[in-house]
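Here it is, the structure, as structure tokens.
With one protein chain removed, the remaining protein chains of the complex are shown where they sit.
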Amino acid sequence: FLSHPEDLGIVAVGFSGGQGKAGVDGGPAALIESGLLDQIRDELGYNMYGHDAVHTYKDFVPAHDPPFRNMKNPRAVSAVTRRIAEQVHSHAKEGRLVLTLGGDHSIAIGTIAGTAKAVRERLGREMAVIWVDAHADINTPETSGSGNIHGMPVSFLTGLAREDNEDYFGWLEDEHRISVRKLVYIGLRDVDAGEKRILRENGIKAFSMYDIDKHGIGRVMEMALAHIGSDTPIHLSFDVDALDPMWAPSTGTPVRGGLTLREGDYICECVHETGSLVAVDLVEVNPSLATNELQAQETVRAGCSIVRCALGESLL
Amino acid sequence: FLSHPEDLGIVAVGFSGGQGKAGVDGGPAALIESGLLDQIRDELGYNMYGHDAVHTYKDFVPAHDPPFRNMKNPRAVSAVTRRIAEQVHSHAKEGRLVLTLGGDHSIAIGTIAGTAKAVRERLGREMAVIWVDAHADINTPETSGSGNIHGMPVSFLTGLAREDNEDYFGWLEDEHRISVRKLVYIGLRDVDAGEKRILRENGIKAFSMYDIDKHGIGRVMEMALAHIGSDTPIHLSFDVDALDPMWAPSTGTPVRGGLTLREGDYICECVHETGSLVAVDLVEVNPSLATNELQAQETVRAGCSIVRCALGESLL
Partner (left out) sequence: FLSHPEDLGIVAVGFSGGQGKAGVDGGPAALIESGLLDQIRDELGYNMYGHDAVHTYKDFVPAHDPPFRNMKNPRAVSAVTRRIAEQVHSHAKEGRLVLTLGGDHSIAIGTIAGTAKAVRERLGREMAVIWVDAHADINTPETSGSGNIHGMPVSFLTGLAREDNEDYFGWLEDEHRISVRKLVYIGLRDVDAGEKRILRENGIKAFSMYDIDKHGIGRVMEMALAHIGSDTPIHLSFDVDALDPMWAPSTGTPVRGGLTLREGDYICECVHETGSLVAVDLVEVNPSLATNELQAQETVRAGCSIVRCALGESLL
């Protein structure tokens, strides 16, 4: 589905406004300092675009930003994700693969909006999303307990949550949205009661850790990709907290019982092998939350591994 | 098989006489202090009975208790398990689900005797037992090397070991016993030569770690439950040492190469899903054996997770 699969558009998003813990805006810099971009260029051979800056979006963050419909920092997150959508779209419309490094998971409002629009324009198709996460991130502003928008991106992207005011995600239009039928979750294990109901009522395909234990990750990926079908471009949004804290401790909302790094890498290798991948997000790497330096390194290393596998690194 | 599946009878057993290491009698208190009972009530919605006390059975422990047929503390373990059988039976005869928190695994002589009797009385049926453990705990007094009774409960419960004297498990009658055909082991990896012979000669169904590696835990649970059949009430007896020491280090006889916590939780979720569960034991959590505080916490946390999954917590 890419006209230039050898070209990689990169958006490094130093933003943490979708949740309350400082430091996740330092994720992209940590990933890059550890050599991720060099590996992408030297070992995987991509032509990189947009890799020279980590964006902070300072100009998009208003001085006054009171809660709205229970959402925290709503104007900031709305404005920043709108800008990210433009950045991602500018790469995607050229037929490049797009890699976004977060930042918290609210930024996927921007990344998915941007690729969904470009895929519609370029190919006249709907796009599928594989959301790898311990969490479903599908609360509406009303079902959310915390008000943190990084727990809501999927509800805005699917249209389950809507808002007319342009300053509060009203800029999201149908061309930016995805269908609940084209959404697949992998790795869920900490889903709110309200979210469980949303998943059930909308018939959303979700593979929890229970399913992975039951079938094995090999069979789960077969089922996930069969659900999407081979005729559909795929946006992979990978929250590093999908991995077990044993491999990725340094993240805002770690949950035990997660994916092994082997399983995380395998998911990404499988998605890459489809040839349908059009964009990848890696989010929620927060080096500042580590108890010790080793934990931060491990998490960054796991994040780099996930990205490289999604971009085509293979063992043999 | 329960007339009141929303009711949970709880027996907290602060007893360590079935083996030699102090501290496993502190298991129930540690589990409760970490919030297990609150989770059971608030998140799983059970009506709880018997949750207000941790029993120490001081009155049942004789001052003089010399070895008998090689068994250590035989009169104490016999008297205490007899009392536990009454306690468990008093819940089970009301049609409640029963949860017992140990204590060492000798206490299963009481828990299984109590539920087996109640199931016979209420339903006129034999009960099945799923014994999740690194060890088979099926030594007879004569095959045991150590004389610790926590290595013998299954031999008394199946009638492979028998004794007429009431003070030394002579109180066990046919109504308390289970059939070797209705017994399934999961997680075995440290089985004595004498026990291997007993398992073989009696055709007892056992899934070792080798089988779990070979088939995956999903297929093993299918086979285990198929062996039992859908018409049979199930008593789940879970020794926390079935888990790998990576997740449950703080236990009396840890053995490497064990279940991941994901696998342990999966086993319990599967058993709960059958709708046939009538009782659960969680035993051998010994916080005092931890090298550091974190190890004790991890073990308690793993134990709570196992119990919640057995009681119906699910991911989606």
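Should a chain be cited, it is by its letter among A and B, assigned in written order, with residues numbered from 1 in that chain.
Operating definition for what follows: a contact is a pair of C-beta atoms (placed from the backbone, for glycine too) under 8 Å apart; a residue touches a chain by one contact, two chains touch by 3 or more.
Everything quoted here is computed from the prediction, not taken from an experiment.
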With respect to the chain omitted from the figure, which of A:Tyr49, A:Trp171 or A:Tyr266 is a touching residue? A:Tyr266
Which listed residue (B:Glu142, B:Glu166 or B:Asp213) would be found touching the missing chain in the intact complex? B:Asp213
Positions on chain A contacted by the hidden chain, ascending: 216-218, 261-263, 265-266, 269, 301, 305, 314-316
Contacts of chain B with the missing chain: which residues? 188-189, 191, 196, 199, 206, 208-210, 213-216, 256-257
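Please note the rule applied: only the chains that are shown with their structure count from here on.
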Interchain centroid distance [CA atoms averaged], chain A/chain B, Å: 43
